[in-house]
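Note that one protein chain is taken out, while the other chains of the complex remain in position.
First chain written, first letter: the chains are A and B, and each begins at residue 1.
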Amino acid sequence: MYPKQLLGRSGRLVAVGLLVAALLLALSACSSPQTTFDPKSDAADKIQTLYILIIVISGAIGAAVLIAMGYLMAKFRERPGVKARQIHGNNTLEVLWTIGPILILVMIGVPTILAIVGATRAPSEDALHVEVVAHQWWWEVNYPGLGPDGGTLTTANELHVPIGREVAISLKSDDVIHSFWVPQLIGKIDSIPGRTNHLEPFTASEVGVYLGQCAEFCGLAHALMRFRVVVDSLGDFERWVEGMNTPPPAPEEESFLASGQSVFIQNCSSCHAVAGTVAAGRIGPDLSRFGSRLTIGAGIMDNTEENLVEWITNVTAVKPVPEGLPTALAELGNGKQAMPRFDDTLTPAQVEAVAAYLRSMTIE
Amino acid sequence: MATNIAILRRPLDPTGAWAWITTVDHKKIGVLYGLTAFAFFILGGVEALVMRLQLAQADLNVVSAATFNQMFTMHGTTMIFMVVMPAGAAFFNFLVPLQIGARDVAFPRLNALSYWLFLFGSILMNFSFFTGSAPDMGWFAYAPLTAANFSTSSSVDYWILGLQVMGVGTLAAGFNFVITIINMRAPGMTLMRMPVFTWMTLIVSFLIIFAFPVITVAITLLLFDRMFGTNFYDITAGADPLLWQHLFWVFGHPEVYILILPSMGIVSDILPTFSRKPLFGYVTIVLAGAVIAFLGFGVWAHHMFTVGMGRWATSAFAVATMAIAVPTGVKVFNWLGTMYGGSIQFRTPMLFALGFISLFMLGGLSGVMHAVVPVDLHQQDTYFVVAHFHYVLFGGSIFGLTAATYYWFPKITGRMMSESIGKTHFALMFVGFNLTFFPMHFLGVLGMPRRIYTYAPDMGWSGTNMAVTIGAFVIAVSIAVFLYNMVRSARVGQPAGANPWGAATLEWSIESPPHHYNFAIVPTIRSQHPLWDEEANTVEPPPLPYVDESSIHMPSPSYWPLLLAMGVTLVAGSLLVWQAHAIAGLTMGAASGALALISVYRWVFEPAVATEVAEGAAAHH
Partner (left out) sequence: MQYLARSPEAEHATTTGLNNRKLLMWAFLGSDAMFFGPLIATHLIYRTESLQGPIEEILNIPVTTISTFVLLMSSLAMVLALAGIQQGKMGTFRFWTAMTALLGMVFIGFQMVEFTEFAKHGLTPRTNLFGSTFLTLTGFHGAHVTVGIIWLWSLFFASFRGKVKQENSLDVEIAGLYWHFVDIVWIVIFGVIYLVGAFGVEDRVLEGAHALAGLGG
C-alpha cells in the first residue's frame, strides 16, 4: 500500500510518536496566571495584536514549507526505472524566493518599528509614576509624591495601581541585573545597576491581581523573586494610599502585639522599616502595613500566620541563601546581608508575637 | 637526536595509544575531536536530565537551587563549546583535506595543539565540579553577577580560564582551516568547485578568527577585575554593566553561526547524494552562507532588546535581524529545490538531513518572532527562547552532525552503520526532540521564565513540564541507541568500500578508511562533482593506482603540541591555585610556563618531517 510504503518502519514510529506527543500536549495545555495571552492593559493588547500577526505569518510559512517538503518526499521518492533530473538551479525561482521573504519581512518590520517608537514614548502628564528598585531577591516599590507630606510612599513586592490611569514605571537595580515582567500588563524591561530604565506606560483595563516575576537570571534565588501587581478601582487605590500613609495604631501596652512590636524593634528594625514607628531599616523590604499584603517572601508564600512564623523561624528552609553560615548573616555581594534564621535567637513565642504584630497592621 | 632523553625522543612510528597521543594526522585528530565531543554530549545531556527531573513538577527538590544553577550553566557551556563546536571540528578535520584533495591540513602540529587545548580547557572547567565550585552564573555570565563581590567562589574563574584555554585552541584551528582551504587545494579544485561543507568550514573559520578575539577580551577584562582589582565591570567605579553584554554578544551571535553553518554544509552535501542530483543553486547556497556570516556580526544587540537601548538602535537591530531571515530562507528553499525532480533514497543520513531542514526551519521562524521587539519583550528569557534555540542548535546543529556521523562513518571506519538501528534512532530522536522542545513554546507563552529552579503549583505549567521531561528521556534513549549503533557498527558493520552512497565529492574517491597520506597521487579536479557523470547519471569510481609509499613524505608525529597545551592549561590552573595560595600558585605558574616555553622552542626547531622517517622508509625499499 502506498502510504505504508512511503512511511516505512521509522515513518510509522514517527507518526505514532508525534500523535502521542500531541495527546500529551492537549492534556497539559492549560492557562496560567502568568500567561502572555490574556492581556489586561492597553500596552499588552498592542503586543498581543503583533504577536498574533507574527504567529499567523510564521505559522503559515512553516506549514507551507512542511507541506511542500512532504509532497517532494512522496513525489520524488526513489522508484525503479525513474532517474533523477540533473537540474543545477533556476535563477528566476531563486530571485523570487529571495524577494518574497523580503516583502513578508517588510509587512512585519513596519508595524514592529511603529510599536517600538510607541513603546518608548513619554508618559502622559497625569500618569502615576512608580519607581521599582530590584534587589537580590526582592522588589522595592516607591511612589514619589504619594507619601506623607508629598514624600515617597514605599512598599515592597506588591505594586498597587489604579485601573484606567496611565502607569509609568521606572526601573533601577541595587545590585545585579534583574528584569521586571508582568505578562498580563506589560513586556519585560531589565533593571540595570547604574541605569534607569522605563517600561512602556500602560493603562490597566481590569481590576485584579497580576503575577510578575524576575526574568533575568540574578543569582541563587532568582526563581523566587516574584511579585504581584494589584490593579485597584480608583477608590480602592486612594484608600490604599491613605492607609499606607496613616501611622499604624500603637498596640495596647503589655499586650501580645506590644511584645511583638518590641521584639521586632529590637531584632528586625536595623533591616526593616515600618512607617510611623522607629523601625527605619532599609536593608530588607519595607514592611509598612504588612497585614495588607497578599504574600510574603517576594511573592513565594501566602501571607498567613503559619507561613510568616516559618519564614521568621528559619528563612533558609524556604529560600536559599548564598553559601555561608545560616545563622550568621550571609553577606550578599553589595555588602548587604541576607535575612538570618531566628530560631536560635528568638523563642517560638517571640516569633509568633512578631508575626502577629506584623499581620495586625492592615488597611481597612 | 641522541641528546634527547629517551621519553622525549621523537616518536617515529608509534603504535597503540602513543600513535594517538603524538598524532598530527588530521583524520586521527578528527576522530579524537569526535569521541571527546560525544563524551561531553553525554555529560551535557545528563546535566539536562537533572534539570528536567527538577522541573518535572512544581516545587520539587531533586537538586538544590545552587546545583540547578550549575547544571544550566554547564549544560549551555558544555553543549556549545565542548560538543557542537568540537563535533563540527571533528568533521572539519576529517573531511576538509579529503574534500579538497590535500594530504593534511596546512599546519598539522598546530592542529594537534588545537585539539589538546580544547580537551584540557574542557577538563579544567569541569574540574570545578570536584572543588564544588562549578560555574553557576549562566553561560552568558552577565556582569555584574560575575564580579568578585557577587560570585565569591572561584566558579567564574574556572569558567573564564577553561574558556580561555579552549578559545586559544579554537583560534588556532580557525587559522589552520582558513589557510588549508585557501592554500592546500588540489589542482583544479577552484573555490566554486568545493563541496559546500568545505565552504561552510571556510566561513566558520573566518567567523572564529574574527569573533573569538572579542570574547577573549571580554573574559580577560573580567579576569583582571576578579583577580587584579581593575574596574571594567565595576558599577561602583562608574562602569556600565552593558559593556559586558555588548562584548559578549558581538562574539555570541557570530558564535551561533559558528554552530549552525557546519550543519548547513553537511546537509548541502548529503541532499544531492540521496536525491541523486546536484545541489539546487550551489552558488546561491554558498553566497547565502557568506551573507549570513557577514550579517551575523551586525545583529548582536537583538539579545539585548530588554536593556533599554533607545528606539532607533532597537529598530536597527530588529531590521538587521529580520534581514538574516532572507539568506536563511533562500537556503531552505534551495534544499527543497534539490529534492525536486530527484530520486530520493530515504537512508538514515537523509532522514536526519530532512529532520534538520524541518526543525531548523521552525527554529528560524521563531527567531523571526524575536525580531518583533514588542513580542520579544514577552519572549525574552522565557522558555519560548529555550524552545527557539534548541530548534536551531539541536534540531539544526545536532541533527546535522548526526546526519554527518551516519553519512561519513563508512569513510572514517570503513564500515557501514546499521540502517535499521539508525532508523529507530531517528524516529526516537525526532519524536523525543519535538516532545521536549515544542511544548516549551507553550511554557514561554504561559509566562515561564528561563533559569528558574522551581515554580509554584498554581502556575499551570506542571503538565507541560512533565511532557517535556518525558521527551527529554526519550531523547536520552535515542542517544543510547545511537551509541550502540556506533559501537556495534564499528566492529561488525558491513564493509563500506570507497563510495557506498554513490556520492560525488572527492573524499569518496579513496579507500575507506583512507591511507594516512589520503591521496596516493594528488588528484586534478575538473568538475564540481568529480565522481559523477551527470549526463549518464552514473558514478564513475576512479582507478586506484599502485603507489610507492616511500615517495610520500607525511608530517611526523610530535609530543610538543600535547606538552605545550599542557603547559598552557597548567598556567591557567596556576592562577586558580595562586588565589588560594600565592607561593604555590607562583611556583606552579613558573614550572608550567617553563614547560610551555620549552615546548614552543622545541616545536619551532623540530622539522615537520623527521629525517629518520624518510631515510628509514628509503632504506626499507
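The working rule: contacts are C-beta pairs under 8 Å (C-beta built on N, C-alpha and C of every residue); 3 or more make two chains touch, one makes a residue touch a chain.
Note that the structure is a prediction, hence the values are computed from the model and not measured.
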Which of the displayed chains are touched by the chain that has been omitted?
B
Looking beyond the chains shown, say which of B:F175, B:F294 or B:W603 touches the absent one.
B:F175
Can you say which of B:F210, B:F473 or B:W578 touches the chain missing from this structure?
B:F210
Looking at B:Q57, B:N149, B:T230 or B:Q345, which makes contact with the chain not pictured?
B:T230
Spell out the interface residues on chain B facing the chain that's missing from view.
106-107, 171, 174-175, 178-179, 182-189, 209-214, 216-218, 221, 224, 228-232, 237-240, 243, 247, 250, 506, 509, 521-527, 529-533, 535-536, 540, 542, 545
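Heads up, the rule we're going with is that only the chains that are shown with their structure count from here on.
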In whole angstrom, what separates the CA-based centres of chain A and chain B?
35
For chain B, which residues count as touching chain A in their complex?
64-66, 69, 137-138, 142, 144-145, 147, 149-153, 235, 238-242, 275-278, 280-284, 306-308, 310-311, 314-315, 318-319, 322-323, 325-326, 329-330, 332-334, 336-337, 339-346, 351, 354, 357-358, 361-362, 365-366, 368-369, 371-378, 380-382, 420, 423-424, 426-428, 430-432, 434-435, 438-439, 442, 444-456, 458-464, 466-467, 470-471, 474, 534-535, 537
Once bound in the complex, which stretches of chain A touch chain B?
8-11, 13-14, 17-18, 20-21, 24-25, 27-37, 46-47, 50-51, 54-55, 58, 61-62, 65-66, 68-69, 72-73, 76-79, 82-90, 93-94, 97-98, 101-102, 105, 108-109, 112-113, 115-117, 119-120, 175-177, 179, 181, 183, 186-190, 192-195, 197-198, 211, 213-224, 300, 320, 322-323, 332-335
